[in-house]
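One structure is given below, encoded as structure tokens.
Removed from the display is one protein chain of the complex; every other protein chain stays in position.
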Amino acid sequence: MIVAERKSLEEIRRTIAPYERVLIVGCGTCATVCGAGGEREVALLHAGLRAMEARSGEGWHTFLEFTVKRQCDAEFLDALVDRVREVDAVLSLGCGIGVQAIAERFPTLPVLPGVNTSFMGMAKEWGVWDERCAACGDCRLAETAGICPITRCAKGILNGPCAGTKNGKCEANNEMDCAWVLIYQRLEKLHRLEDMRRYYPPRNFRVIPRPRRIVSKAEVAVGGNNG
Amino acid sequence: MQSFAIHNLENHHLARPKRAAEDHSLIPPCQAACPLHMDIREYVSLTAQGRVMEALQVIRSGNPFPSICAHVCAHPCENACRRAQVDKPVAIRALKRFAVEFGGDRMVECEAETTHDERVAVVGSGPAGLACAYYLRKLGYLVTVFEAHSQLGGMLRVGIPKYRLPREVLDTEVERLARMGVEIRTNARVVSLDLLFDMGYKAVFLTVGAHQGLRMGIDGEESPGVIDGATFLREVNLGLKPSLGERVAVVGGGNVAIDAARTAIRLGAREVNILYRRSRAEMPADDVEVEQALEEGVQFKFLVLPKKIRRQDGYLKVNCVRMELGEPDARGRRQPVAVEGSDFEMEFDTLVVAIGQAPQMPGGFGVRVGKGSTIVVDPVTLTTNRVGVFAGGDAVTGPATVVQALAAGRQAAGRIDDYLQHRYPKDAAESRETLVGDLRPETIEMIRRIGRIEPPALPPEARTADFTPIEMVYDWEAAVNEARRCLRCGAGAEILFQDKCASCLTCLRVCPYHVPYVDATGAVRIPADQCQACGVCVAECPARAIVLRRPYDRRQVAGELEHVLRSAAQTKPRPLVVGFCCQYGLFGTGSLSDLWREAGGSIWLVPVLCTANVEAHHILRAFEMGAEGVFIASCGEQCARENTEFWVRQRVEKARRVLSEIGLEPERIEVLVPSDHNGSTAAEQLDAFAQRIGTLYLASILMQEVRS
Partner (left out) sequence: MAKSSFEEKLDANEFVVTTEVGPPKGCDVSGLVHDIDLLKDKVDAINVTDHQSSVMRFPSIGGCLLVKEQGGEPVLQVTCRDRNRLALQAELLFAHSRDIHNVLCLTGDSVDVGDHKEAKPVFDLDSVQLLRTARLMETGTDTSGNELKGAPQFCLGASVHPGADFIEPQLIKFDKKVEAGAKFFQTQGVFDLASLRRFMQYASQFDVKILAGIIVMASARMARYMNDNVPGITVPQPVIDELATAEKGKGLQKGVEIAARFVKTIKEEKLCHGVHIMAVGNEKIVPDILERAELISVGA
């Protein structure tokens, strides 16, 4: 799932400054799950902005809120058609994809991001999110015991741990486990340590020229003769 | 296609507010077990909040004579209470007693207006008759109660000893009925129903009780000194003082046997034995009653059966045989079997036979009777074989409980109304589901154990001299604490908006009781029979898809907050401090009640049902509306739930973060606990907090002036 984090109110205040009426739009999927932009966070941000306006004594904004099922498909954004007529801008609490999908769906409407899209990950426990995938486009998990060194090693190195690991933790953050220690331990349990002894050549970054696109449909000719 | 999609989504959204207003709670086991179907969960909850007047209102809406039940109800609700699976059932009857006493049930006036011409005769003034008269009168009928004795009450008057039911309580109810306009004819034994119809009554409710004591059918039962339990109790209750001698035996194991034994003790018998042919475990008598009888010196001889009685030298020589328990019968009760050659003899002055009672029907009634001389009725309509004649109570069921009789009386009133108005008689269908099933061991493990508080009672030595009522009323603190033990079965959380649920599993992760789970289809479920209604998942669900099942619980925090903010806005207090306070115990017990007394005019309290329901946006709303400080008074260790303070602090931290982002000091939000690490009380913490807010407020005013 995509994990995001709300931007500071100060930054949001600056981006909405030119617009009087702002519709805060939540997203019912990833942003809800990661607690950054679901209906609850929309309500909290709404309350925060209103409190800010009231306390500043110079508030002139009007806020509306609405949460769509998913921001990253235009069909779900149809629910916004009537609502955006009443506003000057949309503040999206969806991920970067959601912001762009709204922008594409409403060509003349300013769309502002309310969250920073952080990473792809999962809940470690309530209220704690860990990154798990870097979307590198060249998955090596088969060889690393299902633990991604590209995401979970601070250096993303492929041939084993650096010498900075201490007590099984990473030199960059002593609360994070050293991915390579985890990989070693799991490979040992799987009797697959030879996977770690193998040399991994430099990664092929060519597989991720940006922007990326995946075409899963086949190129077919319609109406022709297949025989 | 697209316009269809819009239509669908919009419609769906519009449909939500209506669904959100519906009551989705399940009927809890206590209510399901109550013959009167009383909303026990509700009045226990109100008691827990100290809202005793409202608790009484709820009680009165489901029970015509709550003060009577408060003393003598056999409380099948407590037997069904699921708290028993954790520790002990909630003391529901004692809580009702608290509510009727502290809520002032004695003072309640019942009004009734005559809206129908038809008159109805109620024959018999036991609980069924009185209840029927009460409800018929409420429905607007003219009602006459016929009673053979000189005073109303039936078994309440002549069966139940005064130490269990003070007669003032009964008299109050009778007077209330009279003031409602119920005509009362005492010393009026009805011998013919035809006569009643001739007098112009359009319907008759027969509720003559079961006053005829059953006999053992053994030799010597006719001897002087042998008396049946019902007669014995009637004589005592009507003011006679039968001479019992020093040694009394009571045969039987039911409540009447216990009543007779304890009455004998109070009449001065030196030695009272209860002879019962089974063992303690099989006794149908109420456990507490048995305990109290033991305390008062009643002795129990189990597995003993009298075989023959001889009167000799002024004494009763009772020949008994020892029993043992054999195979269980069809109902699972082990049948006693005589032990061969175990005969022995005991000697008493008086033998009370309390092995059961049956109705006694005047032949002139012309109603069909069945097994055990009980009147045969249609169980739904309570009609007898005679048109316009209805029957209920012990006369139909054989000896049963007061609450069953009250329920029969209420049912009869409804069915008689149907009859007189020519409606098709039908039991009102309950639209809500009943909660069934036990708590899972995993759930039970997480529920905090809280001991049951018994109401105070006179010490045994102070009881036996006379017929003074022995049970006293809870004090305020005990009642509130006992009421807080309620698990609120069936009023928990549900995923109301399945379409919103993002399957994020937050509910599963935050539930202190490990209740939510993922089913085989991958859907998240919150089983209603396990949920403890703490509301943590409701306040944490990022999609806001979860609500509490009762509409009131859903609105409560926001509703109270808006109310307080509106009121505060009118008085324009400066600086305004808003406090969310746990309402459980707030008015009744604990230190939180101090917050009312010591709070100045600028401190406004929002009562909430558990502070774990307060969300960060509620706190921010207060600041938006001009609050300079907000506190949450958590009930700390007094809380009946787990981890409440943790969740309160989570919400506070969330709100503090936003507060600092908008340029206000995070210390404008505070959590008060009953006693903090310095040992300060909540009231002292509040004083310090209010002072802090005052300083911050002054500083902000100065800053504003400097700027301008």
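For reference, chains read A and B in written order, and residue numbers begin at 1 within each chain.
Following the convention adopted for this analysis, a contact is a pair of C-beta atoms (placed from the backbone, for glycine too) under 8 Å apart; a residue touches a chain by one contact, two chains touch by 3 or more.
Predicted model only: the values in this text are computed from it and were never measured.
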#### Entry: For the chain not depicted, the shown chains it touches
A
### Summary
Given A:Arg21, A:Lys69, A:Arg132 or A:Lys155, the correct residue touching the omitted chain is A:Lys155
#### Entry: Selected from A:Gly59, A:Gly96, A:Gly121 or A:Gly168 as touching the chain missing from the view
A:Gly168
### Query
Can you name the residues of chain A that touch the chain not displayed here?
154-168, 170-173, 180-181, 183-184, 188, 193, 196-197, 199-203, 205
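As a working rule, only the chains that are shown with their structure count from here on.
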### Summary
Residue set of chain A touching chain B in the complex reads 8-10, 28-29, 32-35, 38-41, 43-44, 46-48, 50-56, 67, 69, 75, 78-79, 81, 123, 125-127
### Query
Hey, which residues of chain B end up touching chain A in the complex?
2, 5-6, 9-10, 13, 499-500, 502-506, 509-510, 540-544, 615-617, 620-621, 623-626, 650, 654, 658-659, 661-664
